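I am attaching a structure below and will ask some questions about it afterwards.
The other protein chains are all here in position, but one chain of the complex has been omitted.
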Amino acid sequence: MDKVKRPAPRAPKTNLLGLEKTEYRGKPSTLCKGCGHDSISQRIINAVWELGLDQTQVVKLSGIGCSSKTPAYFLGHSHGFNSVHGRMPSVATGALVANKNLTAIGVSGDGDSASIGIGQFKHAMRRNLPLVYIVENNGVYGLTKGQFSATADKGQQLKYAGVNDMPALDICLEAIVANATFVARSFAGDAKQVESLLKAALSHRGIAVLDIISPCVTFNNHDTSTKSYGFGKEHQISLQELNYIPAYEEIEIDEYDDEREVQLHDGSWIVLKKLAEDYDPTDRFAAYKLLEETRTSQQFLTGLFYIDESQPDMTELLNLVDEPLASLPQEKVRPSREQLDSIMAAL
Amino acid sequence: MDKVKRPAPRAPKTNLLGLEKTEYRGKPSTLCKGCGHDSISQRIINAVWELGLDQTQVVKLSGIGCSSKTPAYFLGHSHGFNSVHGRMPSVATGALVANKNLTAIGVSGDGDSASIGIGQFKHAMRRNLPLVYIVENNGVYGLTKGQFSATADKGQQLKYAGVNDMPALDICLEAIVANATFVARSFAGDAKQVESLLKAALSHRGIAVLDIISPCVTFNNHDTSTKSYGFGKEHQISLQELNYIPAYEEIEIDEYDDEREVQLHDGSWIVLKKLAEDYDPTDRFAAYKLLEETRTSQQFLTGLFYIDESQPDMTELLNLVDEPLASLPQEKVRPSREQLDSIMAAL
Amino acid sequence: MSVMVREAPSDQNDQGLRVNDFNINVATVNGSGSQTSNNVLLRSLFKMGIPVTGKNLFPSNIQGLPTWYNVRVSKDGYLARRDGIEVVVCMNPATVAEDMQDCAPNGIILYDDALPIAARRKDITYFPMPVKELVKGADIAFALRDYVANMVYVGYLTYLLDIEIDEIKAALTWNFGGKQKPIEINFDMVMRGYNSAKETVENTQPYRVTRMTGYNEDKILVDGNSAAGLGALFNGVNLVSWYPITPSSSVADAINEYAPKLRLDPETGKATYAIVQAEDELAAIGMVIGASWAGARAMTATSGPGISLMAEFVGLAYFAEIPAVVWDIQRMGPSTGLPTRTSQGDILSTYYLSHGDTRHVLLFPATPAECFEFAGTAFDLAERLQTPVFVLSDLDLGMNLWISDKFDYPEKPMDRGKVLSEADLKELSGSWGRYLDVDGDGIANRTLPGNPHKMASYFTRGTGHNEYAAYSERSEDWEHNLERLSRKFETARTLVPAPIIDAKPGAKVGIISLGSNDPAIVEARDRLRSAGIESSYLRLRALPIGQQVRDFIASEEYDQVFVVENNYDGQLYRILVSTEPGFAHKMISVAKCDGMSLSARFVNDSILAHRQ
Partner (left out) sequence: MSVMVREAPSDQNDQGLRVNDFNINVATVNGSGSQTSNNVLLRSLFKMGIPVTGKNLFPSNIQGLPTWYNVRVSKDGYLARRDGIEVVVCMNPATVAEDMQDCAPNGIILYDDALPIAARRKDITYFPMPVKELVKGADIAFALRDYVANMVYVGYLTYLLDIEIDEIKAALTWNFGGKQKPIEINFDMVMRGYNSAKETVENTQPYRVTRMTGYNEDKILVDGNSAAGLGALFNGVNLVSWYPITPSSSVADAINEYAPKLRLDPETGKATYAIVQAEDELAAIGMVIGASWAGARAMTATSGPGISLMAEFVGLAYFAEIPAVVWDIQRMGPSTGLPTRTSQGDILSTYYLSHGDTRHVLLFPATPAECFEFAGTAFDLAERLQTPVFVLSDLDLGMNLWISDKFDYPEKPMDRGKVLSEADLKELSGSWGRYLDVDGDGIANRTLPGNPHKMASYFTRGTGHNEYAAYSERSEDWEHNLERLSRKFETARTLVPAPIIDAKPGAKVGIISLGSNDPAIVEARDRLRSAGIESSYLRLRALPIGQQVRDFIASEEYDQVFVVENNYDGQLYRILVSTEPGFAHKMISVAKCDGMSLSARFVNDSILAHRQ
């Protein structure tokens, strides 16, 4: 394959749309100082700004929780919907069927997606819903003051919640088993990786699951917790070095055996630079192996685990007209008098 | 390991409790003639009778569907609970916490467990609930006349429901990923295998998931369907030959490299005779590999995919008194007047 | 119907015959194909111009259990369920004994001669049918035999009752969509039955049908659920997200069937609609809410259990003010109840659905034509009021075939409600409030995602918010918001379909009822009249009630106002009483709930009991 021009490291003051980053801010956060979720919000602002997306064509959806509050804190010019606990996916599904041209970012928590919400999570994967599905994973219910969620490690101890004696659900494994087409894990403390993954996810065709470990500084941040900053900083191992290259930047082709490029639906590229052993993120089976191993060894491995650009997303499968269903004029959605007459005649 | 005395092939007229098999019947079935579910009911009757279980210590639970109706058709002397759609696991959880000495058989359908019920399914796995969880899997909603369920194959066509363009959820994969400790697949048409698996499942510690392909003769039984009798008879491949050996039968130990014996919680054994390549059902990872391969190749592989007898089940983890909570006398559950006084004094 | 028929029912017979005025009950086994025979029977009678209803009494199972089909022919045009069966057809060994017992005095009984016959009654004429023999006689694939066997009783009835053979043939043709082979096979079997009857029977029994005019002309025969589905398609539905449940599934089925014919873009052949089978009812309503929030016309169809599961989500739509259309084809509850029996038992729980202070808009269609119409009304109201709108039909209306007026083509343009476009925002130079009541009707403006105006976006939430959709925990904001919501509810009173009132001068009795009870009320009023009791009738078509309903209840003319409904607790009665406490003393609950549609007799007797 090809030699690649890296994007200019220093981001310009304004983006493709000539807007400054401040334009992409939301309301001030009401989360605890230092909450991982706030840094993820910042990553989203950066990614969307750098991609030069038009905020009015983006929607933000969430369930309930500290994490689910965050859509109020980024992209202030996008429509947002803070729905009910664990049911964000169905709301997003409806919104995207109504207007398939929207770019949808879903924000959820581990309680919201793995406990009450695992059902809708699963079916969103099956449908390959064109949604960037971010799970801000801190292993606890933050907003209700620190109970264990379904992603809490077995044997973990918390001052308030006691010991968790049940095994964790692995968001990434759950996603892949249910046929998700873009599955990655990252760490709120790793700004660069999160942003590259966000950009790639926003360019992906279908569901893109980002399981982002996002420490709850108030209820689950002591170093023994795998969801803490301390643990993350100490133990995070990146599977690859990730670089996103937008479609508009030309890229020259040429062999590099320590690199893989995967072209995304919109023509952009995600470049994966091998760090440890070689890994093929298009091999679903390799993903199982890797994730099962890291789960048992409690390794904190991050990166893009699986990607498949070949699957049609849900709205494609519905064979919808090009125009959003929501904006179709009456002529297009009300059949003719003659059509009614002929049906009446037949009954 | 050891040479093994096979149990007498011909079942005796009465069982350990001196009861005839007819004693284990339920009400007459109201399902369609030839429905796979009816044969599974028969298998349950045989297994429970041959194991000589006391029906009064068994409970039958189900959700809603043709499959979920079947508990009325077997074990007429066991308490049964036909609950609501997709929520059998939570009802079973409550019942088992109330009385951990009960043997619980849960019957569900693919719609009941994979569509509306995947959430409770997942959490039952996590908790290692001591339940024999049978999914009578026909790929459709029988009782509502043949719509696709979440286990219907992608691309499958049905006269009434049209074409299914979504990938299937694989019950066994979903179970293993969520930490189930006994996972098997079988075919309603394979009486011997179903019975061996049922017996093993009834002896297992924790959750035992049986994904039994059970043809819906009315809505999904044409040979092109992977859930049909035709397809099953034609394509079923058994991973192992399974033999269940009850605890009371002595078994002599001695090497056999084409056989594995796994001892179950109650001292009984499940003997797995290798048929194709060797397979270790205690290797979770091998299970993924196998299931993912068979899923992609649309192979119909049956057998015991995974077993782990080492995990405590939910009621063990709760550290409950030996006597069922439900039958504790008032002295044991009402603290003393002194205890109340001291609490009052402290407030 | 409620306006056409006004003569008293008559059991008179001219020269000993009882013409166009009796009940037929066909007892078969479900899954045995009897549905075809019964539909053919019903359709041919309908096409003979005879007022007729067919009610299918089927079990909650797929195959092998008893099923009954009850046909009422009524020259007077009474379409309610009527007790008493004059013509009994027995095809089911499991129930033959009971079925024969149910036969009215001087009735007739047709039965498969293979059935075991209980002691015969003197007053009854028996017609054994050599079904097996006739079926053998025909050369048809073995597999099909069971299915066509039921055509034998159609043949016998055709002969005995004088049904026009051409109409039978026409009905068969219609039923099989013109496919020759099945038409022939089945018609052949009908004729074998017909001829066997002709040869073996001397037709002295009194029951006859004969062609009528003035009633069925340009009427259609259709079920309420198909009408609902068609109504949705003719009123711009964009998304149907549903989860299968009896008796609502046929709403989605109808849409599935008609949509490709009606709603594909002619140029591209692409769809202007989407049908999504959700994983459960929570997801179904969630998708409806998401789609409606984004500006689409979205609906779901369900029944009681689904309504209960939607409770939390409905509260969100109510409070965040998002349109949603939910069809509840009511079946017998509580719980799973009787999935194949009818009821109006979801009125209370739906009206107050979800925690906190909530009240919802409910529509009550009474006929297929109204199902078609209300499909549009529901969307218009949901988008105008920005709130969930429930259409409460029931199994009887939804799944049975009814004689109906042809559906009127929707003349009014669709009302998409207060949606600010980019242009509107420019005009307002971007300043607007999502929950700001600009004109006093309690309804605020909204914008749709994707609106390119920089100030279009707002944040939707189920938590407390102020007029500008900002999060707020302030008491004043909360109260202010609830005040506006109840102002909106007052507006709803003025927008929902007005009741149909048939006020009779001098009537002292007022009757309020709803939905599929209409035929029973109509007939009961005629009976009451012949008993000297004149009544006025208000058919409620929606909640909340408007001024006309209040006036009717308040009217000095009526010393008693009976609230007639098909549930156990008198649910509508409870709502009316708590809405109009001032007149509670004169309202009387007339409620019954046994899985059957109401009969005129029940209504008549209940009211009489209070007039002694």
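We just call them A, B and C in the order they show up, numbering each chain from 1.
Throughout what follows, a residue touches a chain if its C-beta (ideal position, glycine included) is under 8 Å from a C-beta of that chain, and two chains touch if they have at least 3 such contacts.
This structure is a prediction, so every number in the text was calculated from the model and none was measured.
Asks: Among C:I220, C:A298, C:M332 or C:L514, choose the residue that contacts the chain missing from this document, as touch is defined above.
Replies: C:M332
Asks: Among B:Q57, B:T224 or B:T282, choose the residue that contacts the chain missing from this document, as touch is defined above.
Replies: Of these options, the touching residue for the absent chain is B:Q57.
Asks: Please give every residue of chain B in contact with the chain that is not shown.
Replies: On the side of chain B, residues 27, 54-57, 59, 61, 71-72, 76-84, 87, 89-99, 101-102, 119-120, 122-123, 318-322, 324-328, 330, 332-335, 337, 339-341, 343-344, 347 touch the unshown chain.
Asks: In the full complex, which bits of chain C touch the chain not displayed? Write them out.
Replies: 59-60, 304-305, 307-309, 311-312, 315-316, 318-320, 332-341, 343, 345-346, 348-350, 352-359, 461-464, 473, 475-476, 478-479, 482, 486, 567-569, 571, 573-575, 577-578, 581-582, 584-585, 587, 593-596
Asks: In the whole complex, what residues of chain A lie against the chain that is missing from view?
Replies: 30-33, 64, 66, 84-86, 115-116, 118, 141-145, 147-148, 150, 162, 218
Note that only the chains that are shown with their structure count from here on.
Asks: Which chain is most remote from chain C in terms of Cα centres?
Replies: A
Asks: Looking only at C-beta pairs that count as contacts, which pair of chains has more of them, B-C or A-C?
Replies: The comparison resolves to A-C.
Asks: Suppose each chain is reduced to the average of its Cα coordinates; what separation in Å results between chain A and chain B?
Replies: Centres of chain A and chain B (C-alpha means) sit 35 Å apart.
Asks: Whole-Å distance, chain B centre to chain C centre, using C-alpha means?
Replies: About 41 Å separates the centre of chain B from that of chain C.
Asks: Go ahead and note the Å separation of the Cα centroids belonging to chain A and chain C.
Replies: Spacing between the chain centres: roughly 44 Å.
Asks: Which chain A residues touch at least two other chains?
Replies: Answer for chain A, listing residues that touch two or more other chains: 119, 122-123.
Asks: For chain C, give me the residues that contact two or more of the other chains.
Replies: 279-280
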